[in-house]
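Quick one: the structure is below, questions incoming.
Apart from one protein chain that is not included, each protein chain of the complex appears where it belongs.
Here is chain A:
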Amino acid sequence: MVLSSDDKANVKAVWSKIGSHGAEYGAEALARMFLSFPTTKTYFHHFDLSPGSAQVKAHGKKVADALTNAANHLDDLPNALSALSDLHAHKLRVDPVNFKFLSHCLLVTLAAHHSAELTPAAHASLDKFLATVSTVLTSKYR
């Protein structure tokens, strides 16, 4: 799967609209994921997962910052995400199916807050972007 120049332009355009809300959306996507896909909570048994949790907020910011970094390095995602890729492979070992759940919840969150930006073409590009990031993060698993 390759991100076309249109895909890259779409991702950057949506990201600039997100602006400073990244951390908030990251936390919301995680909250959605824990509620809609309860099996994902198994990776966060050490977290307070109640609504408004400071740990979830902080983690939402981490996720958002990582995606912003990815959006700024679309031409070299494996390098840009190398450290995170190592982390997920050797330490976190999150089953690959869960990246799809989080990616979906991120899209739902964006759709709820930025319906105008999420045109069918932008939706396709973002889906590809998140799938590509997920692939990079699981690329060193074995």
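We take it that a contact is a pair of C-beta atoms (placed from the backbone, for glycine too) under 8 Å apart; a residue touches a chain by one contact, two chains touch by 3 or more; residues count from 1.
In this text, contacts and distances are computed from a predicted model.
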Out of "C2H2-type domain-containing protein", "Testis-expressed sequence 10 protein homolog", "Nuclear cap-binding protein subunit 2" or "Hemoglobin subunit epsilon-1-like", which one is the UniProt protein name for the chain not included here? "Hemoglobin subunit epsilon-1-like"
Can you tell me which of A:3, A:18 or A:31 touches the chain that was removed from the display? A:31
Residue positions on chain A contacting the omitted chain are 28, 31-32, 35-37, 104, 107-109, 111-113, 115, 118-121, 123-124, 127
